[in-house]
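Partial complex: the chains shown occupy the same locations as in the complete assembly.
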Amino acid sequence: MSATPLLELRGIDKSFGPVQVLRDVAFAAHPGEVTALVGDNGAGKSTLVKCISGIYPTDAGEFLFDGRPVNINSPRDAAALGIEVVYQDLALCDNLDIVQNMFLGREKHSGIVLDEPTMEQMAADTLAGLSVRTVKSLRQHVSSLSGGQRQTVAIAKAVLWNSRLVILDEPTAALGVAQTAQVLELVRRLADNGLAVVLISHNMNDVFAVSDRIAALYLGQMVAQVKTTDITHSQVVELITAGRSGGLGLAAEPANGGNGHGAEPADSNPGGVR
Amino acid sequence: ACGDESGSGDQAGGSDKAPKIGVILPDSKSSARWEGADRKFLEEAFKAAGVQYDIQNALGDKSAFQTIADQMITNGVTALMIVNLDSGTGKAVLDKAKSQGVATIDYDRLTLGGSATYYVSFDNEAVGKLQGEGLSKCLTDKGVKSPVVAYLNGSPTDNNATLFKNGYDSVLKPKFDSKEYAKGPDQNVPEWDNAQAATIFEQMLTQTGGKIDGVLSANDGLGNAAISVLKKNKLNGKVPVTGQDATPQGLQNILAGDQCMTVYKAIREEAKAASDLAIAVAKGEKKETPQTVKDPEGGRDVPAVLLTPKPIYKENVKDVIADGFVTKDEVCGGAYAKLCADAGIS
Amino acid sequence: MTTTVVHKDGPGAGTPPPTLGSHVRNYVSRVRGGDIGALPAVLGLVVLCTVFSIMRPSFLTAGNFANLFTQGAAVTLIAMGLVFVLLLGEIDLSAGFASGVCAAVLANVVTVLGYPWYVAVLAAIVTGVAIGTSLGFLVAKIGIPSFVVTLAGFLAFQGIVLMLMEEGTNISVRDEVLVAIANRNLSPVLGWLLAAVAVAGYAAVQLLRHRTRAARGLVTDPIAVVFARIGGLALILGAAVFILNLERSRNIVISSLKGVPIVVPIIAVLLVFWTFVLQRTSYGRHVYAVGGNKEAARRAGIDVDRIRISVFVICSSMAAVGGIVAASRANSVDPNTGGSNVLLYAVGAAVIGGTSLFGGKGRVLDAVLGGAVVAVIDNGMGLMGYSSGVKYVVTGVVLLLAASVDAFSRRRSTATGNR
């Protein structure tokens, strides 16, 4: 839709001690579009998300937001830019209830006092929109929720705010059939409202159903970022498992996918196995 | 805040015969004297004599006590003066020092079964005796018939507290036996902690339904705690309380009539006697002492200097000030100016 | 489905408001399921009081009841501050001696330097804030574990107290106002007045809350339950004030002694204040969040370091208040003020009340209830006249018994999976 991406990353490197997890990653998310980020288990998708949201510092690389370079050193910085994230490892406070978790860090007030009734009502409305019907009480601690209920709370928390970029890391993994449909619909609706959405998923059907672009990570390298309409289902699976597919990915002309920087052979598993 | 200037003897760590005196004080909380008086007086004496010295405080920790002794021997002291925390560690330290050729002095507390060359002290049982006598004097003055006497003893882990108690028991027990006095509650105060003392005394008062006519408290701090509870019940001045150490607070309580007496130990004299002996042995000289004391455990006669403690009542508070032990400013501030004048302190 | 239908099915939708009966049934099954709140601590207290009353009838006198409050006040106040630190899963070993340092500052300012009492109190509290800020900074910004930082504080503050006391002498506190805090009582009329104000305030808040929620169509407790709560509070406060207003002088001719001890309203106000902060402000919410899951809190954009520093500041300031009360009670400050068992008793009070050492769980009320347990044990043991060895042993055993009441009543909660 628009020419300049809302968020653009260039040359991101990230290591944990001796293990390099991301190498020279470039990535862009455009407003009004759903960008699917795919990759095998352990490819580095969640790590990339955490770098974007300021949880991990990067070793090298640039962040551009709205075309301007920015520094994101903490989740506060990311939130200030309007970036909301649903993490794969949910990160809810087990000792707080559903409403308290959903408004954590952005409580509603009347005066200096928390405005509980308003928050409770807003939470109820949002959850209802996500087809959650089995939650007994909004004042239940999240520790007592089922896997799917927890995930719904995390999603609801991220979409409550007026943000510009929403990143969802495997948001439907634990959800039932109806809830999954609702979340995918929500993802589409967010993009249609002009937000940039990044969706991480292992489910190719979902990816092809909602995404406008697909970015594929392979062993920490970005091997392709292309329009969904320009690629087939099986090509994506090939990119995920082997790092290349026809003209796309590793060892092909780098200009093609625009992102296939690395030239290392696919089987050079970095870091020895002990 | 005194300090490091004393430790000028580090280069002596290896060299052998330069006289150097190590002093280990026991703690800083059971009584204000160790850091407030003893350290000051000993330093003065050592400086005057021009010997090197190292004064340390074990802070009530037995293990630290031994560590400090080790360190002093490492640092090359030729005479070691200790106030033991208990006879066991005291003995271990003295024996180790002796085996290394370091002369030793027991200061204020005799190490039972120990090997100290000299012993310098006040008689702790005598202190207790004075407290017992003082309390009965005040009770007689008040004219109370068969008074109930409560004991607020020192720390249960402090051997001196036991000695004080032996002292006042020797005076009061006969009176209890003859039904002249009635024995009230009898409790130890852990770590001489004044806050706990207040609670303990308050409960004594509750337990007896307020019928306590005299309090034998082991030092001024505990006495003040009892007085604070008596004040709350508007009984201060009506119930005599004893003390020890002649602290400014204790003296003020005496002037105000809330405390019956305290025991003053002329620490300057004790320190003088001890430092004289220490300087002598550090130089390898021998000295005669006026007395000897029998060590009941070791069975040995220890050459000793024993000083006598002195009871202080309202009339002779001025003696303590005249002695320079506390200053007039410390005692006679604010509301106490008039009381001081009344007591003849100028 | 239309949107309205979805909404009706949704979790926050209006279901028929619970009745009094359903509320009681719910409470019972919550308790049986292990969600018992303050019940065990209260139960433990009742057991303790009963035992002591039987063994020593003097335990059950108005005078002893009044003593209880002043005896437990300092530890309770320190425990209230510690709750904040414990809520983050941190520990403050230095709180005891921090109170000692603040008390020493107070005594120096008021007695040695001769300033008026309010200057001294201010100086003490400022000292507390400064101490807390340094501790918090070392923990949050430098990253040294709080156990080590506050162990260092424990040692250093001990030394500072000694230095402020000129190596061991006591400093008297004779200022009338300061001494009054722990030693004087409100006039009986004032006691009744304060109780009435408290009940009225509580009633207003509860009823207002009920009205707002009902107006919004949210689930509310039945109005009868709200009235029962208000009535309960009125009853408890009324009884307490009544007993404390009884004459408890040993000898009425010498002097009269009655009324609510002044520390009681001080503790009550601080309890209400800190409870408000924890339960009704974002700050409090963030404290719980950081304690429950630091990483989740960070991801939610909470400034975790700021929260960590702040709890140490609160803890040390409350320690300062505790130190002031201790100084008042003893009419003096000595090098042991805040030492010996003060710290362990304060942490113990918070934990016995139900605060977790792992963070995320606890209330200021816990500290007060736990403080009451500790004070009752101390008070009761003081009436027994045991020798010190026996006294220590019995105190330990009694503490254990009080705690096991709690453990047994929480048993079911583990069995049902709520932990």
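Labels for the chains are A, B and C, by order of writing; each one numbers its residues from 1.
Criterion: a residue touches a chain if its C-beta (ideal position, glycine included) is under 8 Å from a C-beta of that chain, and two chains touch if they have at least 3 such contacts.
Worth saying up front: this structure is predicted, and the values here are computed from it rather than measured.
Engineer: Would you kindly express the chain stoichiometry of the entire complex in this file with the labels on the displayed chains?
Structural biologist: Formula for all protein chains in this file: A x2, B x1, C x2.
Convention: only the chains that are shown with their structure count from here on.
Engineer: Round to the nearest whole Å and give the separation of the Cα centres of chain A and chain B.
Structural biologist: 73
Engineer: Can you work out the whole-Å distance between the CA centroids of chain B and chain C?
Structural biologist: 38
Engineer: Roughly how many whole angstrom separate the Cα centroids of chain A and chain C?
Structural biologist: 44
Engineer: Residue numbers of chain A touching chain C in their complex, please.
Structural biologist: Per the touch definition, chain A meets chain C at residues 53, 55, 74-76, 79, 85, 87, 91-96, 98, 100, 104-107, 109, 112-114, 117, 120-121, 123-125, 127-129, 131-133, 135-138, 144.
Engineer: Could you list, by residue number, the parts of chain B that touch chain C in their complex?
Structural biologist: On the chain B side, the touching residues are 1, 28-29, 31-36, 39, 156, 185-188, 190-196, 198-200, 202-204, 206-207, 209-210, 220-221, 224-225, 227-228, 231-235, 238, 247-249, 252, 333-335.
Engineer: Can you tell me which positions in chain C touch chain A when the two form their complex?
Structural biologist: Touch residues, chain C against chain A: 6-7, 9-13, 212-213, 216, 218, 280-282, 285-286, 288-289, 291-293, 295-303, 360-361, 418.
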